[in-house]
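Removed from the display is one protein chain of the complex; every other protein chain stays in position.
For chain A:
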Amino acid sequence: MTATTNAPPDTRRSHGDSGAPPGKRRSLGDLKVAMIFIAPATLGFVVFYIWPTLRGAYLSFTEYSLLSAPKFNGLANYDRMIHDSFFWNALGVTVEYVVINIGLQTVLAVGIAMLMYRLTKSITVRAIILAPYLVANVVVALVWYWMLDVQVGVVNTFLGWVGIDPIAFFGDSHWAIPTVAGINVWRHMGYTALLVFAGLQTIPSYVYEAAEVDGSTEWKTFWRITLPLLRPVLVMVLVVTMIGSFQIFDTVAVTTQGGPINATRVIYYYIYERAFTRFDFGYASAMALVLFAILAVVSLVQLRLLRARESDLA
């Protein structure tokens, strides 16, 4: 991922020649060994992903309080969801979070990646930029929770020095979601920047040279060449980060716990609350399934709209 290749692209590859593996017999021989290597992972995948998913889907059609056997109740949970204002509020709050989180994170990540690409190839700088991502989510959330405390937090002390009144970052219902989103931007932007940085290195230098010869400005080059050629990487980054972003949970769980009022009750937290504090597993499963459907649709639409499979280099 970090290898820098400035050679022109292999034209045979980019013309859709998928490149069948040479020597069919050898690949069959590999199959057995491959199966052995894949088996443990497959077992884990079936036990921990496929089976829970199927069971979750089943439970979404039941009334299940966890402590007594599930009772089939058809579409009752889904009907309830349509009329549950907390559910719609949770979806709204989640979308607000995703928009702020992904928007800010992508812009900052591209910015950082560009700076790294143009200014330094230093491994140390890359390591520093990645550092927040290496700290556990919960730790990050707790540290920020302390720093942003309205009365004893260091951030509000700094704000006080420049004459800004203390801001109740977590307590004010207008600030709460932007605060949570901001914390996660801080944690993730370095990682995202590295992905984008890797993408930048796949852009051959001759296109830049050509642009320069044609008298393009830096700004124009960025919009007309860098961004379009970066698209496949950006799509991947967007899809992956957006799925992750929809699943925001831990920062909320250790800081606001859904409050103030209902300002940060994101969909995952609401599902968790319904399931594990109110033992409403049937309803929680139904919401989880709906979230799954939403994520699937969002990802497909993204891939479609952004033509992830094609590169403008072709």
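Keep in mind that, in the parts below, contacts are C-beta pairs under 8 Å (C-beta built on N, C-alpha and C of every residue); 3 or more make two chains touch, one makes a residue touch a chain; residues count from 1.
Methods note: contacts and distances are computed from a predicted model.
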{"item": "Among \"Carbohydrate ABC transporter substrate-binding protein (CUT1 family)\", \"Branched-chain amino acid transport system permease protein\", \"Nitrite reductase (NADH) large subunit\" or \"RNA polymerase sigma-70 factor, ECF subfamily protein\", the UniProt name of the subunit that does not appear here", "value": "\"Carbohydrate ABC transporter substrate-binding protein (CUT1 family)\""}
{"item": "Chain not shown: contacting residue from A:I36, A:I82, A:V152 or A:V213", "value": "A:V152"}
{"item": "Residue among A:L54, A:V240 or A:V297 that touches the chain left out of view", "value": "A:V240"}
{"item": "Interface residues of chain A (partner: the chain not displayed)", "value": "1, 38, 40-45, 47-49, 65-68, 145-146, 148-152, 166, 168-173, 175, 195, 198, 233, 236, 240, 256, 259-262, 273, 276-279"}
